[in-house]
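With one protein chain held back, the other chains of the complex are shown just where they sit.
Per-chain residue numbering starts at 1, and chain names A and B are given in the order in which the chains are listed.
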Amino acid sequence: MTQYVVRRLIQAVGMMMLLSIVFFGLVNLAPGGPLAGYGRARRIPAAQIPRIRAQLGLDKPILVQYVVWLLGNDWMQVDADGDGVADGQGTRRGILRGDLGYSFRTRKPVLEEIWSRLPNTLYLMSATLFVALALAIPIGVISALRQYSKFDITVTTLAFAGQSLPDFWLGLILIIVFYVWLPNPFTGGPLLPSGGIYTIGAPFSISDRLAHLAMPVAAGALGWLAWYSRFLRSSMLDVIHQDYLRTARAKGLPEYLVVFRHGLRNALIPLVTLLALDLPYLVSGAVFIEMIFAWPGMGLLYYQAALQRDYPILMAMLVVGAGFIIASNLLADLVYALLDPRIHYS
Amino acid sequence: MSNFAQGTGTSAIPSQEHGSKSTGQIVWKRFRRHPGARAGAVVLLILVLAVLLAPLSPYSPGISSLQNRFRPPSWSHPMGTDALGRDLLTRILYGGRVSLTVGILVVGITLTIGVTVGSLAGYWGGLLDNLLMRITDAALTLPSLLVLILLGAILRDIDLPLLKQNSVLTIALVIGTLSWMTFARLVRASILTLRELDFVTASRALGASPTRIVVRHILPNTIGPITVEATLELGYAIIEESGLSFLGFGIQPPTPSWGNLLSNAQENFLRYPWLAIFPGVMIFLAIVSVNYIGDGLRDAFDPYKVLKKAGEL
Partner (left out) sequence: MSKDSVKVLAISAVLLVAVLGCQPVGPAATATKTAGESQPPQGAAPKSLVIVIPEDPPSFNAVVADSGYDALAMHLTMLGLAAIDPAGEVYPVLAADLPTVDNGGVVIHEDEGTMDVTWRMRTDVTWADGTPVTADDVLFTYEAIADPETGAWIPGIDLVTGVDKIDDHSFVVHFSSVYPSHLTLFGGRQVVIWPKHYCDPEQGFLNWDCAREPLSNGPFILKEWMTGDHLTFERNPGYFVPGKPQVESIVIKIVPDATVRETMLRQGDADILMWATEQVASNLKDDGSVRVSVSPTGRWVMRLFINLAAKGSTDPVADPNPLFSDVRVRQAIRGAIDVDMIAESVWYGYANPVWTEFFRPPYDTCKMERPAFDPEGAKALLDEAGWIIGVDGIRECKGCGTAADGTKFQFELLTYSEYGEPLILTQQLIAEMLKNVGIQADLSQVQGTVMWADSASQGLEQNGNFEIDLYDDGYAGNDPTDFIWQYYYSESAQPDYGWNFGRWFYPGFDDLIDSAYTLDETERTAAFCEMAKILDAELPQILLFSTINADAYGSRVGGVEANVNSVVSWNAADWTLAK
């Protein structure tokens, strides 16, 4: 057992190393770089270029840059002002020691940037996932039980509709409808706020948070809801026809028990596999939703970093995202092994 | 959206059923009976014909006509005109060619990679299987949206001969490299199930080469879920293309695509809503019909559903 754990850990670490090399290569492969100027400032003054290149560590060959990213540079001499002469030890400790580096754009620690956005993304994506599942399961089950009924056909059509709309488009339409057109009967103002997490300056209120969640969650959950409910329907249909259900019925069990205790539980298993595949989105966020609804999350941070070639942020997010998945796989495998006595890993 | 996972239920149809009819004929018969699939097929057919006939339009998709900017829908311009006075219907039809091409390319790329990887892994097993599945797993652990954006940013402007300014191919590659894993798993699972069956053992005993066995005997029996998956992949690719265009990594103007027509229109949404509504509707129609077709195919390949309907279960 311990051997298994150790082996898996080594595999996980190996995978992360490999992925980090791939990511680093991809990120640096992109033409263009962070010295292109920002926003409306077209170009940074040429006199800045060598100095900034040195400050950002970009004057070193790629391999060295990777090593610095991995292991830091406080064990070597660095040239901080681009004049070709080393000025002292570096200050970075490398990602293996928890130093995610400094954003090229803001010069602040990447950890701070990510830490300020990650909870927002988790908050939004969890709510979206929760809503999607909470609706998808009953819809899927009922559709399956009443196959080809009016309910089923309507829901199927709506589900396809939901999957066929780009979510940024849907988001805009929602804003037009609920923010521009429909007035709030009590205040006369907009029915729903156009974006953000909460009303700035107002005290904490659940209804305020919910109002701000309503549209982004609706826009984001629709696609998932459609997909999960279809999938569950299909899965449920397969399960319903199985022999063991027939046996349960023959034993005289009430229908609802048959469906829920035996049928649904087994129908949920493939759904869980699907869910497991969607978990990365919880961390990487939905860029389109965040853009349209001004949600300060990870997806938006990443997109802007990609456009401005802010390598440290890109690397950190890619690594965190992949790490999250690998860690969850590992965790699940380990817990599963603990729970199931039949498993003997060698 | 996520990678699609394998649906449950058996995937192989016994080759002998209903007497002497072939698998294809049976599937086709079942497919035809599915109302949604019929409608979907018809709509898709119309769409494909329409985009193929795009050159028949009296208007050019590229030439501007500045005195006709932003005209609302009318008899001469059924979908109105855009910011340069170009007929929107014409641009949508030409855009459909591009978007559908991207979709088909994506399906082609993911099928090729996925089937190859899955077959190699499933049939030969052992170390190769291990390695390929590791790679598949690694690809699955990629945070796909993040990598999509990164690849979009890189490949869009990179100076490689085939890719430079060939945005259709570039986008198809970007989307395709992140979605082949489902096919690989599907095919591998099917092969694992099928390769121990008698007819395969028999073929092997007769001296058939592994390639022949895989290609001629096993793969045809996996057609079912693969086809279903492929149709869904088509819809997925079209949506991804529109998303990439929204982010700025999609098809480059002035070439229209449904995606970039949609993203360009959002600034003018309040004033000239038809510019955004019509491309959205086209995407919607295309994907809904593709989904219905996929649904019909899934039902057609699955014995249980049809048998229940026939009252035999």
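The criterion applied here is as follows: a residue touches a chain if its C-beta (ideal position, glycine included) is under 8 Å from a C-beta of that chain, and two chains touch if they have at least 3 such contacts.
Keep in mind that what you see is a predicted model, and the values were worked out from it rather than measured.
Chemist: Going by the touch rule given at the top, which residues of chain B touch the chain that is not shown?
Modeler: Residues 62-64, 66, 69, 83-84, 153, 156-157, 159, 165, 248, 252-254, 264, 266-271 of chain B touch the chain absent from view.
Chemist: Can you list, in ascending order, the chain A residues touching the missing chain?
Modeler: The missing chain touches chain A at positions 31-51, 53, 55, 58-59, 80-81, 83, 87, 105-108, 113, 115-117, 119-120, 122-123, 126, 172, 175, 179-180, 189-190, 193-198, 200-202, 269, 272-273, 275-276, 279, 282, 290-294, 296-297, 300-301, 304, 307-309, 328-329, 331-333, 335-336, 339-340.
The rule is simple: only the chains that are shown with their structure count from here on.
Chemist: Can you compute the centre-to-centre distance for chain A and chain B, using the mean CA position of each chain? Integer Å is fine.
Modeler: 24
Chemist: Once bound in the complex, which stretches of chain B touch chain A?
Modeler: Its residues touching chain A are 1-3, 5-9, 36, 138, 140-147, 149-154, 157-159, 235, 239, 242-243, 246-248, 259, 262-263, 266, 269-270, 276, 280, 283-284, 286-288, 291-292, 295, 298, 304-305, 308-309, 313.
Chemist: Going by the contact rule set out above, which residues of chain A touch chain B in the complex?
Modeler: Touch list, chain A to chain B: 15, 18-19, 26-27, 29-32, 147-148, 153, 156-157, 160-161, 163-169, 172, 176, 180, 223-224, 227, 230-231, 234-235, 237-239, 241, 270, 273-274, 277-278, 280-281, 283-288, 299, 302-303, 306-307, 314, 317-318, 321-322, 325-326, 329.
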